[in-house]
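To start, the structure under review is shown below, and the notes come after it.
Removed from the display is one protein chain of the complex; every other protein chain stays in position.
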Amino acid sequence: MSASAKPPVFKNPVVRWIDHRLPVFSFMSHELNEYPTPRNLNYMWTFGSLAGIVLVIMILTGIILAMHYTPNSALAFNSVEHIMRDVNYGWLIRYIHMNGASMFFIVVYIHIFRGLYYGSYKAPRELLWLLGIVILILMMATAFMGYVLPWGQMSFWGATVITNLFSAIPLVGQHIVTWLWGGYAVDNPTLNRFFSLHYLLPFVIVAVVMLHLVALHRFGSNNPLGIDMKGPQDSIPFHPYYTVKDMFGLAVFLIFYAALVCFAPNLFGEPDNYIPANPLSTPSEIVPEWYFLPYYAILRSIPNKLAGVIAMFGAIALLAVVPWLDRSPVKSARFRPIYQQFFWLLLADCFLLGYCGAHPPEGWYVIASRLGTAYYYLHFLVVFPLLGLFERPRPLPMSIGKPVLSAEMAGSVAKTKVTP
Amino acid sequence: MTALALTKRLALAGLIAAGILAPALPVRAEDEALPTVHWSFSGAFGTFDQAALRRGFQVYKEICSACHSMNLVHYRDLAALGYSEDEIKAIAASVQITDGPNDNGDMYDRPGRPSDAFKAPFANEQSARAANGGALPPDLSLIVKARKGGADYVHDLLTGYAEPPAGVTMQSGMNYDKYFPGHQVAMPQPISDGSVTFADGTKATTDEEAIDVANFLAWTSEPELVERHRMGVKAVLFLIVLAGLLYALKRKVWAGIH
Partner (left out) sequence: MAHSVDDSGHGGGGTRRDFLLLATVAVGAYGVASIAWPLIDQMNPSADVLALASVEVDISKIAVGQRIKVLWRGHPVFISHRTPEEIKEADSVNVADLRDPQTDAQRVQKPEWLIIVGVCTHLGCIPLGTAAGDPRGEFGGWFCPCHGSQYDTSGRIRKGPAPLNLAVPAYKFLSDTTVRIG
């Protein structure tokens, strides 16, 4: 496995005393210095740690905002403005939190697409993938409730539209909606409970992230070639290689994040949310935050209310069963030329759906949304299984290691057909 | 990477760019092209022009505040416009603020203090509507952030008043504005040439007044803008240096592996 199999001896007696009773230091030492990581991971593998860091940033800024925010419908909007204008650095903390949500979804979407491209969801990592989808769903719930808290026009009307979706459920739908609202419309009770749950869910996310990491460490990371590590020549310790690489990735990420917060903090926002919520006046266009737009497009593409709701939630549920839909024994798209094309098509489809979701459901947008939704479902339900059966993959390399192979040698090795 | 894959990547990048930029582009399916002004506060290095802010404050105080409240701004905030503490006290004291109840249980008027919010013209929404034919003049504290187009929206609205063209019927009580969405706005033209006499002597054309009040309203919406831009420059430069150091460190650490 790794070079040193014996447990580390700590020089510091205090550290030894603690570690003997609660082996945190041995644990950290093992995970960092001994845990084998594939040597060939590219920068697409930095997005997991980025997501974890953004989670910490969101919790930190969120707890601070909660020191100054008032979750009452008469006071919420002004309390946010109090933070922006009077609290020391309040504007900075608010904008970091607000744009952090967008950054969180950007990072997580890239992380997910990385998984789709390199087949990271395949056996034995199905549960790792599933836990990730659970995290995504929790993130969506958290973000949705968080957006309601400033109690602007979009907060209120977005909450009204999305909670109303549950009325599509036959028989009990309207009761569920009344129960969610705590009244006959979105109002103060709704706001208060959303605040409570918005504070709670991130800690549930932390717990699921820990399970996600445990599941990851069971078999270790996938890699761009999609073939398992076969020995120590294929792996390197996480520290210092991936610690320093992840930190570099973090610095680059922070450049974009800082530029967004300081120079374009409302780029992803809606001007209507700077108008206090008015139950008697609906904005001309109700638009969710950008990270919900593809799902919004799917929802509106189907004329039937219940079917639209099912299609929207189904789109996320489909992601969950990807490990069982994809039949290919080959993991990485590098060796699956047809699958590769469909991958880019799926990505383009998601952008198309997002674009449609931002516009009113009229004219060409309706047709495009329907085509986009149809392709999305087709991709998962038809393309995935069929490709697995009929695609001829490129020959896989022998192993990850042997970085000093010349190009010639590498070519002759790659031509040998190997079962993964 | 094959040429085909590269083309695909580029097409994708184009799509992403379009997706990101699309919402930022001005979207108005109107006939009239919207005039834009070069604002001193736009861009990464933008700052507020204090003289323009003071003129804009004068326009707000003398004209707009008759109907529009500004509940989120306090007199003490005016320090950012370059007023001294005494000047701010005087500005605040020039208005009467309702306070109370006193020990008799009555509300009473007293001169304003720097800690007070800007005095609102109406006690409540109903009173504002009653005085304005049923329409509610919106609070202006956040107006530049609350409208697509921001400061341009404000400036265009104020300078867009015109006679309705042939064939357009105005609803009762509405005024025609070239740039307002829907072209019919309840507010009658509030400013014109010489509506105010600027304290600093600048010529008070309609356009100048509109630009100055839009500057002022941009400040009320984003009073932290200058500090935010300054911090952004420092943070980005710092992070570029840090990223450079980390990249060098990464290469050093990985030297044996590659």
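A and B label the chains in the order they appear, each numbered from 1.
The definition used in the following text is that a residue touches a chain if its C-beta (ideal position, glycine included) is under 8 Å from a C-beta of that chain, and two chains touch if they have at least 3 such contacts.
Please read all numbers here as calculations on a predicted model, not as lab measurements.
Colleague: So one chain is hidden, and I want to know which residue out of A:48, A:90, A:226 or A:249 touches that hidden chain in the complete assembly.
Modeller: Of these options, the touching residue for the absent chain is A:90.
Colleague: Which listed residue, A:116, A:236, A:262 or A:383, touches the chain dropped from view?
Modeller: A:236
Colleague: Kindly note down the residues of subunit B that lie in touch with the hidden chain.
Modeller: Missing-chain contacts on subunit B: residues 74, 76, 113-115, 238-239, 241-242, 245-246, 248-249, 252-257.
Colleague: For subunit A, which positions touch the chain that isn't shown here?
Modeller: 29, 32-33, 60, 64, 67-68, 82, 85-90, 92-93, 236-237, 239-241, 243
Please note the rule applied: only the chains that are shown with their structure count from here on.
Colleague: Write out the stretch or stretches of subunit A touching subunit B in their complex.
Modeller: It is residues 39, 78, 81, 84-85, 91-92, 95, 236, 240-241, 244-245, 247-248, 251-252, 254-255, 258-259, 261-263, 265-267, 271-272, 274-275, 290, 340-341, 344, 347-348, 351, 354-355, 358, 403 of subunit A that touch subunit B.
Colleague: Touching residues of subunit B toward subunit A in the complex: what are they?
Modeller: 5, 8, 11-12, 15-16, 18-19, 22-24, 44, 71-72, 77, 138, 141-142, 145-148, 221, 223-224, 228-229, 231-233, 235-236, 239-240, 242-243, 246-247, 249-250, 253-254, 257-258
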